[in-house]
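The following block contains the structure, expressed as structure tokens.
Excluded from the complex is one protein chain; the other protein chains are retained at their positions.
Note that the chains take the letters A, B and C in the order they are written out, and that residue 1 is the start of every chain.
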Amino acid sequence: MSAFVQAQQDVTAEISATMAAIDAADVDALVAEIRAADRVFFVGVGRVLLSLQAIAKRLAHLGIDTVVVGQITEPAITDRDLLIVGSGSGESAIPLAIAARAKQNGAKVVHIGSNSQSSMRDFADHFVRIPVQTKLHLAHEIPSIQPMTSLFEQCLLLLGDIVALVIVREDKLDMPSLWRNHANLE
Amino acid sequence: MSAFVQAQQDVTAEISATMAAIDAADVDALVAEIRAADRVFFVGVGRVLLSLQAIAKRLAHLGIDTVVVGQITEPAITDRDLLIVGSGSGESAIPLAIAARAKQNGAKVVHIGSNSQSSMRDFADHFVRIPVQTKLHLAHEIPSIQPMTSLFEQCLLLLGDIVALVIVREDKLDMPSLWRNHANLE
Amino acid sequence: MSAFVQAQQDVTAEISATMAAIDAADVDALVAEIRAADRVFFVGVGRVLLSLQAIAKRLAHLGIDTVVVGQITEPAITDRDLLIVGSGSGESAIPLAIAARAKQNGAKVVHIGSNSQSSMRDFADHFVRIPVQTKLHLAHEIPSIQPMTSLFEQCLLLLGDIVALVIVREDKLDMPSLWRNHANLE
Partner (left out) sequence: MSAFVQAQQDVTAEISATMAAIDAADVDALVAEIRAADRVFFVGVGRVLLSLQAIAKRLAHLGIDTVVVGQITEPAITDRDLLIVGSGSGESAIPLAIAARAKQNGAKVVHIGSNSQSSMRDFADHFVRIPVQTKLHLAHEIPSIQPMTSLFEQCLLLLGDIVALVIVREDKLDMPSLWRNHANLE
């Protein structure tokens, strides 16, 4: 078997196992918070931020008003908004600082991470666990065959895209019509 | 005189001279287009893009709906929108491609540049000239003592911020209250 | 079965099927081009760009010199460099313009897409096919149950991360030591 085929099977197998281990009730609560919010803000760093940006972009195509913290025209957050924090360890300094500010402004906060015992518990109204290994090597996590935290970042993107698919199905959205909300300049 | 003081005097002198040479009627027309548009899109590359992003951010604080082309949640442009293109030479490939798409979608296009005889004329409804040297070293331009196109990028930022000040004054906006539109998470 | 569990199974199934359908010899050639290049540049738009940015970031952790086209400190491309273009349809205007410029500068170009008969053929030295549905709804592609081009963007991220894993394994890299190349300010 080629090195690529072996690696491809290893990666897709651990992604499928991880995704299957996510608690469905946690995701149902996340979908409900997204639907209840006026605007959905996203914060994270590094590759986690890239996965969150992809989620924000897809949800915007479904008609949801999304904001990535740090974007050029970032509006003020209010008590009718939701902040989604992506952080495997739940200990990243910037997401913690932003989550604290969001709570001060009355917003709801959902944390998507892998460490259920993190400092983010002080700010999060709700926690969705992606049960993978973090930098902190906590117990009860699935060890990954991939370098660094790739498995978390991949599963975070898929979780967001699965939430989008759930909303498409629940709302019986016409998929071809979604291109109307898509940028038309590129 | 120290090297810094000499350079500081040289730079502020050439900025002041360039800004004073911009045609007031051109800027009045730009302000009118901004006020008439539902949304104002901005496109450029490199340091020009950074100046445009700063302008988009400040105008958003004044309550104007601004979009930077390429931002994560970029909406579709319509015939009620304005595209502002920043390009000194008016020959950059990406801004030209985006301006062509904007025209196809019925949007108004304003080009801010230094070369009045560029390919951008095919797409721009209106041209605002910042009379500085470009890469193409055209005649009738003020030669700059600074490297590359720094003078254009500086004057572009100032032009946008002066437009913001004109709007603040014309609308008698209360400046401290503008912080209400400012991001509150950082 | 909950809506989430159903959607999760559908998504991971179509990802696994798509990844298994990628030609291993194409990926082997991509890995060889990455190893041969002085620097690896990446270009794409929208969510495709986000997947490419994640790949560029992970490969940089492995010690590969990567550049995202448009980044603040983008160097000039040379004939010792590689440009990786991500574009499902192979017809996006900006990636085509950038690929043309890369060829003029003597760089190698690899196109990762789903449409093997696109305009990108004029510029690409090598094509890696992710066999999914594009906007253009071409034949011989796997139709996706997800909205828009999510499946392509997901598989692009996974393809890049699998390439990273292949390199880690071939070079017997010590995974914990990779954190030395990671940003340490956040």
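Keep in mind that, in the parts below, contacts are C-beta pairs under 8 Å (C-beta built on N, C-alpha and C of every residue); 3 or more make two chains touch, one makes a residue touch a chain.
Since the structure is predicted, the reported quantities are computational estimates derived from the model, not experimental observations.
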Exercise. Residue-wise, where is subunit A in contact with the chain that is not depicted?
Worked result: 45, 70, 93-94, 97, 101
Problem set entry | Residues of subunit B in contact with the chain not shown | 2-5, 7-12, 15-16, 19-20, 22, 24, 27-28, 31, 45-47, 50-51, 53-54, 57-58, 61-62, 92-94, 135, 145-148, 150, 153-154, 157-158, 161-166, 168-170, 173, 175, 178-179, 182-183, 186
Exercise. Taking the full complex into account, what residues of subunit C touch the chain not shown?
Worked result: 41, 43, 53, 56-57, 60, 66-77, 83, 98, 101-102, 105, 180-186
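Operating definition for what follows: only the chains that are shown with their structure count from here on.
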Exercise. What is the chain whose Cα centre is as far as it gets from that of subunit C?
Worked result: B
Exercise. When subunit A touches subunit C, do the two copies use mostly the same residue numbers, with over half shared, or different ones?
Worked result: same
For this session: Compute the distance, rounded to whole Å, between the mean C-alpha positions of subunit A and subunit B.
Result: 35
Seminar exercise, completed: Between the Cα centroids of subunit A and subunit C the separation in whole angstrom comes to 21
Exercise. For subunit A, what residues touch not just one other chain but two or more?
Worked result: 53, 57, 182-183, 186
